[in-house]
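Removed from the display is one protein chain of the complex; every other protein chain stays in position.
Take a look at chain A:
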């Protein structure tokens, strides 16, 4: 079995040797860091290409247009115009010929290209090898052992080096770590790997959370990294379950643990080794800190001990319920986090998102500048003025314009900023600065949506135009004034694809467990033992959208298996707080399913941000199925519009019963359903 990084005992190294190795690891870290940037860019580009090809999955479109460029297809192409991967009809210009002479559409080609260039193909195998380990109840183990697929040994070692501060005393203390039983040790497994293990327990006692490590975490992980260590805490504190093993183990492993070590430990069967109690303690400390900050923020996101209690009302979020919830929130909102100004706005946006506004012929332009203020760590959007706007109220030749901004992809109220309303003018001068507190690195994947609206005092608001500026290539250091022509709403013109916005990814494993031995059948009562179970292991999500103040989300995953057999097809994970890269490591089990049945079934997994006082916010979802045919959801027959990995993972699960099929699925930004014919 693969030798684990956690078995690497480096005590035998001399101090100078440790230093040499540390140096190598640091060089590796630099290389990896540069590569992370590259990978992120690739993923953003892919998103861009996907957005351009508007047709994907859903469609009110004619069969005879190209699924990518939306040009009409030549009538000469009658057959063989479907892309083999996504099954869209595609014109010749939007195809990429593969080396073997066949072709795929250019979006699918780009997608596979990204898989290669990011090294995903390799990490996928790496992780699959681990999850395929025989003889282990992986579910049980991975409940508390998050697997992070593209973490390297070097990374783990380096991190562990940094946990341990530089040797304070040159005399290494004698150690007998391996023999110490579970609960007593503190830094046992951490130090096992550590290179600078010259020092011991005395130096960084069990109770001290180490700043260097946390810093390191945030460096390496994506935007929200800084909060990684915090949130696992809250979950644990909520009394979340780990029914599996010794009670000494923390229920959900802190996200800041060393996944690789854990992975590898699976193979060693040496579960005796203690999970680092050091971390338990430090997380408790952290939690205290967070509680304070929560109260100071208002009690919206305060943790509620009984998870079940809070999970009552997030179903079926139609506009009405959203609005009523907003009203309720506002009624009691003296303590709410929102400044009164933005709270007022929310109600209207609910409508504007639903398309409930007047539309006019867009004209005119907006003058603005964007800059980043290092000092306050904030993005500053200076809205100067607009020229030649359309009349929002055409009958009265009247416009009361204001400007509204979103820092996309976040379209929630946290991302909304508005200027004041200017009365009766089509050439308003605002000269207002709207600010976003956000770290510079996070801006890379964002874009700024500036829209202009007419404020109808007694009538409805009217949309006057918008512009979108992507921030990845924009120079934010030397602000310059931009004058951009306002555009109509892109989203209403083109049917938007559920993948148009990058919402992050969900990492899951599926396994179909075949029925037990016949012996058990005899013993069993009337239970249909011939039917197996579907295990859905929700591992983690990456790069979730931040919807809460402070750039985080408190997320959970909901599972629904269609067609619904009984009421119990709904499953939920516990909430993971303040993390955009949460580890859930929770398994949904669906019982009494025949393998045959699964072909016609559809599994929906949706990620939600938990809002204590209002409705939960949708963060993204995936729909797993064979991608063909329809399925009954509620009272409607709905098309199973799964694509790409959603299909391949589902099929892999059916193809290899009793083994885990793991995949990383891009989250859809909407779960809009296409009615079956």
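Heads up, the rule we're going with is that contacts are C-beta pairs under 8 Å (C-beta built on N, C-alpha and C of every residue); 3 or more make two chains touch, one makes a residue touch a chain; residues count from 1.
The definition used in the following text is that contacts and distances are computed from a predicted model.
Novice: Identify the UniProt protein name of the omitted chain, choosing among "Dolichol-phosphate mannosyltransferase subunit 1", "Vacuolar protein sorting-associated protein 16 homolog", "BLOC-2 complex member HPS5" or "small monomeric GTPase".
Specialist: "small monomeric GTPase"
Novice: In the full complex, which of A:364, A:574, A:644 or A:666 touches the chain missing from this view?
Specialist: Only one of A:364, A:574, A:644 or A:666 touches the chain omitted from view, namely A:644.
Novice: Kindly state which of the options A:92, A:116, A:570 or A:591 is in contact with the chain not pictured.
Specialist: A:116
Novice: In the whole complex, what residues of chain A lie against the chain that is missing from view?
Specialist: The missing chain touches chain A at positions 1-5, 7-10, 12-13, 17, 20-21, 24, 27-28, 30-31, 34-35, 37-38, 41, 84-85, 98-102, 104, 108, 111-112, 115-117, 119, 121-122, 124-126, 128-129, 132, 152-154, 157, 644-645, 648.
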